[in-house]
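What follows is a structure written as structure tokens; I'll ask about it next.
Only one protein chain is missing; all other protein chains are in place.
Naming follows writing order (A and B), and every chain is counted from residue 1.
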Amino acid sequence: MPASLPSKTAAGRFFEDFRLGETIRHSTPRTLTSGDASLYSALTGARFAPQSAETFARAIGYPASPIDDMLAFHVVFGKTVADVSLNAVANLGYADCRFLKPVFPGDTLSAVSRVIGLKENSNRQSGIVHVRSQGFNQRGETVLDYVRWVMAPKRKPDAPAPAAHVPSLPEAVGAADLGQACPRIDSAAFDTELGGSPHRFEDYSHGERIDHIDGVTVEEAEYQMAARLYQNSARVHFNQFSQAQGRFGRRLVYGGHVISLARALSFNGLANAFHIAAINGGRHVAPLFAGDTVFAWSEVLETVGLPGRDDVGGLRLRTVATKNRPCADYPHREGGGYEPHVVLELDYWALAPRRP
Amino acid sequence: MPASLPSKTAAGRFFEDFRLGETIRHSTPRTLTSGDASLYSALTGARFAPQSAETFARAIGYPASPIDDMLAFHVVFGKTVADVSLNAVANLGYADCRFLKPVFPGDTLSAVSRVIGLKENSNRQSGIVHVRSQGFNQRGETVLDYVRWVMAPKRKPDAPAPAAHVPSLPEAVGAADLGQACPRIDSAAFDTELGGSPHRFEDYSHGERIDHIDGVTVEEAEYQMAARLYQNSARVHFNQFSQAQGRFGRRLVYGGHVISLARALSFNGLANAFHIAAINGGRHVAPLFAGDTVFAWSEVLETVGLPGRDDVGGLRLRTVATKNRPCADYPHREGGGYEPHVVLELDYWALAPRRP
Partner (left out) sequence: MPASLPSKTAAGRFFEDFRLGETIRHSTPRTLTSGDASLYSALTGARFAPQSAETFARAIGYPASPIDDMLAFHVVFGKTVADVSLNAVANLGYADCRFLKPVFPGDTLSAVSRVIGLKENSNRQSGIVHVRSQGFNQRGETVLDYVRWVMAPKRKPDAPAPAAHVPSLPEAVGAADLGQACPRIDSAAFDTELGGSPHRFEDYSHGERIDHIDGVTVEEAEYQMAARLYQNSARVHFNQFSQAQGRFGRRLVYGGHVISLARALSFNGLANAFHIAAINGGRHVAPLFAGDTVFAWSEVLETVGLPGRDDVGGLRLRTVATKNRPCADYPHREGGGYEPHVVLELDYWALAPRRP
């Protein structure tokens, strides 16, 4: 009887396994369906009108009700986990994330990542890996393009490390790059009463802060189902037996689930900000566990017109999510770090209909 | 930097915000899909044959397998929450609820409510609000029409109250109003073996009582997913942080989830009572919490023929659900109230196929 061949199973990459410039084609394409959309709503509470109703989507100019942007994001992200972050010590950040084509039920997403940055940490135990990941639909069109970086442990501390390379990343996606995944909409047909709020793009102003008020408590079954729906196989979300022996003693809620919950909570105050056009940056400040209640608030960082478009405008938003702490007083930074209870800071562009 | 504009977020209405005769168009139309139907089955255990199988539905005369009646109800109900009952102290009752058109995957539901009753409570802290809510499909056809009433708190006890008006409501929906959402079926093609029971309309008689035997324990993740599937944003179902400080210290299971569980349990004894044609009245007697086990029994209150139809007959049923108490001895009322452990009393009309 031959010995077991360890190579049959994926052990995940360590820092020294990445090569600058290398392209990784990720496994398991995934066809998104109306079933995924239902489940996404049930797990997160997402309920923006174009994603909720065929009639609404078609009335404003979509050919069909699109898949929620964050569902598409999570599915693409999920594919990258086995190759990029299975062993990651930390998921450090996102940048330059652009949504480039709408995704509809029936579309099949696949993903490719390119290693664009490698820098060993000074303790030689780990290093920072930057990848630019792209999600494609079945026609080969790029639907999503983003950079993320993780801290990857080294298999052996004394393994040689490549020359440090840290990519330069934009602080924010520019207005000219927004809206590619949003067809030209008929803003007069955007029925704000059905949308859930009377407020359009013009009603939001720089510096405005909105407490989204509601809180949502997370259950183990919910984030496990969500992560599996996205085929995200990161072990920290599923294996209580191992986690019991780890740093937290608990399974960790997938950080993307927190983003989705915060986005869904933001419906209360931003109901017509129906499309995420870009994510400028995102940071998981602290882990979330089952039983925690997520709250969120947002600040309007910027409002911009989109070149050549009078149908929608861009709201640059910073959404901060907390755990077990309401956000009426807009908790955020404190000293060099974050106030206690803050779990997420997300800087993104949402589009809202302009006044017709 | 402008101050946050509180008006961006929905705080829900208080008693003094309602006007008699006012019409409220609710937000977020929702397209129902086969994904919603799957999730509804998985969350509630619903398994009546026409809703379960295309083949069965078509064999008896439906153009396709219809969406479960209670799923359609919950989706319409869910839309009304933000405008009618976000702050409600109690969801007091339902009446005159008629299912008027079948709902199929692909249909988009929206909802409108009219305020038909207002009566301040004598303590001036709150008042009773009656609304008649209607659900429409994408063709503007009314699929559902019902009255519910809630106890809404007043923002200020000394706010002036309108003249009291309490609508008169029918004790039960009449036989002539039943069956509009049920196409004429081929009762000979209704295969009772596949349906799950040999019993047809004629086999049930006035006064007959049926213990549905089985019990089902409710988990937090289940009712939260159900309520989100219906876009029901009532805070008491989701926010453990706030609820911990409240009267029960716990999140409350959405009352409609209890109705769905009782209806699913009733399959054992009423398997061929495939369609809810009307709800005469419903009352959530006590709250349900995660970990509780729901049992149910039903009594046949009345059996009626439908004018001009020999395909189906109407069974007026009273289904009583309990928590943590089997129903072999049919627990119900006691003194002026209900026996302990009773959580729901529902009086409704179900249709069953007649003998061909």
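Keep in mind that, in the parts below, a residue touches a chain if its C-beta (ideal position, glycine included) is under 8 Å from a C-beta of that chain, and two chains touch if they have at least 3 such contacts.
Bear in mind the structure is a predicted one, so any value in this text is a computation, not a measurement.
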Contact residue for the chain not shown (choose from A:F190, A:F238, A:F274 or A:Y338): A:F238
Residue among A:R58, A:R114, A:H165 or A:R228 that touches the chain left out of view: A:R228
Candidate in contact with the missing chain, chosen from B:Q125, B:T142, B:S242 or B:T293: B:T293
Where the missing chain touches chain A, by residue: 1-2, 4-5, 8-11, 25, 27-31, 33-36, 38-39, 82, 106, 108, 110, 138, 219-221, 224-226, 228-229, 231, 233, 235, 238-242, 251
Positions on chain B where the hidden chain makes contact: 33-39, 41-45, 47, 49, 52-56, 65, 193-197, 199, 205-217, 219-222, 225, 268-271, 291, 293, 295, 324, 326, 330
